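The complex appears here without one of its protein chains, the remainder shown in place.
Our next item is chain A:
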Amino acid sequence: MDDDAPVIYGLEFQARALTAQTAETDAIRFLVGTQSLKFDNQIHIIDFDDENNMINKSVLLHDAGEIWHISGSPADKAVLTTCYSKTSENRVLTCAAVWRMPPEWESGSHESPDDSSNNPQTLELLCHLDNTAHGSVACVLWEPLGDGKRVISLAENHVLLWDLQESSTKATISSTATLEGKGQLKFTAGKWSPHHNSTQLVTANDTAIRGWDLRSMSQIYCIENAHGQLVRDLDFNPNKQYYLASCGDDCKVKFWDVRHINEPVKCLEEHSHWVWSVRYNHSHDQLLLTGSSDSRVILSNMVSISSEPFGHLVDDDDLSDNEENQQEDKYTSLSLMYLRLVQYNSIHFHHFSSAQFS
């Protein structure tokens, strides 16, 4: 494995949506959705072969519109949701839909890279998450660790919980919650908590972070003014159920213990412009990636508030098979394991691969 060379993959179009395929546990696989107003948009499936330090890619057509958010089903690696904007009658509306990748894509992917652009296969639409009544969808969240039957969509100021039935071909709203308040409230980000039997959701609107109980669809906590400005992204610590990281336009990354919401547990101020996204590493929760429009991605090592605060930070076995013993090198190689999207010189989304250390 050549640690020195970063792996670069170029897209024809600009892209803003990226996710690690959560159901895929064998390969390091990312899904990228492109944004183009003029041309048909695509979903790129990128496999990272860490033994050869190579990328295998496949392209699927997504002709519904430019993709703002993408999310893979935790149960079926062929199923994914996208949030895409649709322009009609001088109106731009962001819709959400559940798609299935055509079964042949994998065979197609092994052809030469040129072929994939020539003959891209089209995603199969399973169902729309109909949001005409609720406005633009900011994001769609799958139930973590679930069976791929439940998703949540955040549309304007509504939280919609959907049940997917009949092999995800039919979506019905099982419950909703609405954020009331003065002014035009709009969810900007959300995260379904993997803890508490997946009964909690956290959302961000403007500068506030709110926690929801999905059984009663009611708000359970609210961190007003969590950030000085707009909150851009959230992520749960995968191992500590009350810990939450958030980032926003005030250039800060904050860590919260949702039981004590008056003060953040910790606050990082490394970036010099908006922090667009924040992600925990799935297995090493001291590792945190933040991406900012100051053109930097920062990998932070937050041992003190991780689930293993007292050491054994880096277990040689866990990290990778063929690592050097020096920690810094490990981080370097770790940082190669995420895929980041560089668009317009800014970094918007990045994900740790869900497969990477499984």
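Here, contacts are C-beta pairs under 8 Å (C-beta built on N, C-alpha and C of every residue); 3 or more make two chains touch, one makes a residue touch a chain; residues count from 1.
Definition applied: contacts and distances are computed from a predicted model.
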| item | value |
| --- | --- |
| Listed names "Vacuolar protein sorting-associated protein 51 homolog", "Glucosidase 2 subunit beta", "Putative tRNA methyltransferase 112-like" or "cysteine desulfurase", matching UniProt entry of the absent chain | "Vacuolar protein sorting-associated protein 51 homolog" |
| Among A:122, A:216 or A:272, the residue in touch with the chain that has been omitted | A:272 |
| Residue touching the undisplayed chain, where the options are A:52, A:87 or A:216 | A:87 |
| Per the touch definition above, residue among A:230, A:265 or A:303 touching the missing chain | A:230 |
| Among A:17, A:31, A:64 or A:251, residue touching the chain not depicted | A:251 |
| Chain A residues that touch the omitted chain in the full complex | 14, 16, 37-38, 85, 87, 90-92, 184, 225, 228-230, 249-251, 267, 272-274, 293-295, 343-346 |
